[in-house]
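One chain of protein is taken out of this complex; the other chains stay put.
Let's turn to chain A:
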Amino acid sequence: MAADVHKKSGDVLNGSLFPDDGQHAERSESPTPGLAQGTEPGAGQEGAMFVHAQSYEDLTSTDNPDATLQMPGDGEDVQADQTMIEEISKDFSELSTQLTGIALDLEEEIRQSKEDKLELSPQASRRDSVLSGKEEEDVAMDAWRMHQKHVFVLSEAGKPVYSRYGSEEALSSTMGVMMALVSFVEAQENAIRSIHADGYKVVFVRRSPLVLVAVAQTRQSEQEIAQELLYIYYQILSLLTWTQLNRIFQQKQNYDLRRLLAGSERITDNLLDLMARDPSFLMGAARCLPMASGVREIVSTCLQQAKAKSLVFAILLSNNQLVSLVRKKDQFLHPIDLHLLFNLISSSSSFREGEAWTPICLPKFNSSSFFSAHISYLEQDTDLCLLLISTDREDFFTVSDCKRRFQERLKKRGVYHALLEALHTPFYSVSKVGIPYLRHFIYKSKSSGLFTSPEIEAPYITEEEKERLLGLYQYLHSRAHNSSRPLTNIYYTGSHENLLAWVTNAFELYMCFSPLGTKAAAVNAAHKLMRWIRKEEDWLFILTPQTY
């Protein structure tokens, strides 16, 4: 599945540059659920809403088609790989000390040149720090080096495209080194995937014409970091399309892509922040807003009835939680695409005013063309956001009218108030489940692509504590999904909490207990929790998704 973007390159080269209403164009394959799937709690009764991501591996699969295409020798000799990597990591630590020196020198130079630029170059104004809401950090400072996770995006010519912290200009030499590492290994018909040194993981993802690099101190596995990098790659595609991105670099190899991405850095920044605290990305699933099933059904029906010919997806959401989703028959949304949409909406307050109409590419659905998205909040002071995805960019007024009709229907059927009510309690307390020692859990139904999770409560109050909890889930997740040795049951005893992970074909369950509980109690609790979720599923999940 991860390869589908690249498969399309063939089509593109064949000249089908813009199948504008591309819903019939190539798309990730539709679901073929396994035997046990579809019967677990939370499984939709009338089919899924999403492209079925069979498992986490589907989303992550480490295959890099570009690399394998260009480097037939890749991965043939693991032994040699290993020594190679060791060698490189030695080189790299040397390099990094050198780099610090370079960066110091450069800094002075750059400051100077920046001052000059302010007057002359339009580039200086291009990245207005006030508007992007991001003060550029000094890359020579210790604080810069202390960040948990750096993310860099560069072109194959070694030109900086994006850096999470610090200005890209100041990092151009660092990015040059990264590109050198990539090319050095490629020259020997191999591909660099990661460097592990000194508590750091340096992970490389190559998606021609871009190279994405993360330098992380987190506990995430290499696979998970690579997955996050892929999200960044898809984020860039969602703004430009794969076709445009490639055309640009075919025409001009040393193109400065920041020109085109200017103003959207905050979307990428927001995506990285979101991935650090929202388990949706880890789970590869969407979180539903808990809501009485009767109300949800009426809301979905209203949404379904306010249709237009060009509409493919209609999504009602509130703070990154799914309220309702209506899709065109036979068209499935991929969780990655949905996450990108959620991220786009949460990264900009500007959607609260007026109605936005913007081209957007859903890279997992069709990476070669744009949809037109109509984005608006139902009312200015609520968090209810309606997203209508149309194939026709001329259809603004028709789609805008769909919104009006949807709102009218909601009020006519008297559910608007109940809907707002549900927004007040976006999370339930874990105490509702009635299991002592249970602090928190995440349950994902694989066939529906939805997950549920209670509010994170004490002792995970501070942001750091919350991120630490997510870090623990990440760790369990990476152990459960380790490609060489996957696990189905994990019981993890830590000093602050005990965790249990249970991963099957149909569902994934991660539970967090106080450190006083026992393993036997945890196993019992897992069964009890499953029964509770089954009992509450019509409130926790969207069981009857609607189609046009």
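Just so we're on the same page, contacts are C-beta pairs under 8 Å (C-beta built on N, C-alpha and C of every residue); 3 or more make two chains touch, one makes a residue touch a chain; residues count from 1.
We take it that contacts and distances are computed from a predicted model.
As stated in its UniProt record, the chain not included in the shown complex is "Ras-related protein Rab-17", which appears among "Tubulin delta chain", "Anaphase-promoting complex subunit 11", "Ras-related protein Rab-17" or "pyruvate dehydrogenase (acetyl-transferring)". If you put the hidden chain back, the residue from A:Ala197, A:Ala262 or A:Val433 that touches it is A:Ala262.
Across the entire complex, the residue among A:Ala356, A:Ala418, A:Val433 or A:Ile490 in touch with the chain not shown is A:Ala356. From the set A:Ala43, A:Val139, A:Leu239 or A:Leu333, the residue in touch with the chain omitted from the display is A:Leu239, counting the whole complex. By the touch criterion stated above, the residues of chain A touching the omitted chain are 122, 125-126, 128, 130-133, 239-240, 259-264, 266, 344, 348-351, 353-360, 370, 373, 375, 393-394, 396-398, 400-401, 404.
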